[in-house]
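Data block below; observations after.
Coming up: subunit A.
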Amino acid sequence: MPERITHSPIDSKQAKPKKAEIHLIKDQCKGCGYCIRFCPKKVLEESQEINARGVRPPKIVDESKCIICSFCTAVCPDFAIFVTEKPCEGGC
Partner candidate 1 sequence: MVEEVMHPFMKYLRSEMIPHIWCPGCGNGIVLNCFVHALDELQKDLDKLVVVSGIGCIGRTAGYVNADSFHTTHGRAVAFGTGVKLANPELEVVVISGDGDLFAIGGNHFIHAARRNIGLKVICANNFNYGMTGGQQGPTTPLEAFTTTTPYGNIEHPFNLVHLAAASGAAYVARWTTLHVRRLTMSIKKMLQKEGFCFIEVISPCPEIFARRNKMRTPLEVMEWYKRASVVENFSDPSKAEISPQRLVVGEFVDVEKVSYEKLLHEKISQINEKAVNW
Partner candidate 2 sequence: MSKKALLTGAYFMNGDIACAEGAIAAGCRFFAGYPITPATEIAEHLSERMPEFGGIYIQMEDEIASIAAVIGASYAGLKAMTATSGPGFSLMQENIGLAVMTETPCVIVDIMRGGPSTGQPTLPGQQDVMQAKWGSHGDYGIIALAPSSVQEMFDLTVEAFALSEIYRLPVLLMGDEVVGHMWEKVVIPPAAQIKIVNRKKPHQTPDKYAPFMPDDDLVPPMACFGEGYHFHATGLTHNEQGLPKTQSSEVQSKLVRRLCDKINMNADKIIRYEEVLLGDADVVVVAYGIVARAALSAVRKAREAGIKAGLLRLVTLWPFPESRVARATEHAKAVVVPEMNCGQMVREVERVAKTVPVSSLSKLGEDPHTPKEILEVIKRCA
């Protein structure tokens, strides 16, 4: 529809997105960087630390941006990352 959208949504029916909990198994990471590169929300970046395998595992920039698409889990060749829903405390 052509008309310009001026105001932002007001409806409360809209469920708020679930919170993500990202799990890194750092020492299993071989540092290919796939999870960092292909995260649609750019949640991860390379860290400065060196892990047991001598590479830089990813670190989490902003967990709140994660929408739990879990592509990182699916594309990781080393089973070094996965994402779960944060068990919500009271809030929901």
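Here is how the candidates were picked: all candidates are chains of the complex that A comes from, given by their letters.
Just so it is clear, contacts are C-beta pairs under 8 Å (C-beta built on N, C-alpha and C of every residue); 3 or more make two chains touch, one makes a residue touch a chain; residues count from 1.
The structure presented is a predicted model; accordingly, all values stated were derived computationally and were not measured.
Asker: Pick the candidate that touches subunit A in this complex from 1 or 2.
Answerer: Selected candidate: 1.
Asker: So in the complex, which bits of subunit A are touching candidate 1?
Answerer: 21-26, 28, 30-34, 37-38, 53, 55, 60, 63, 71, 74-80, 82
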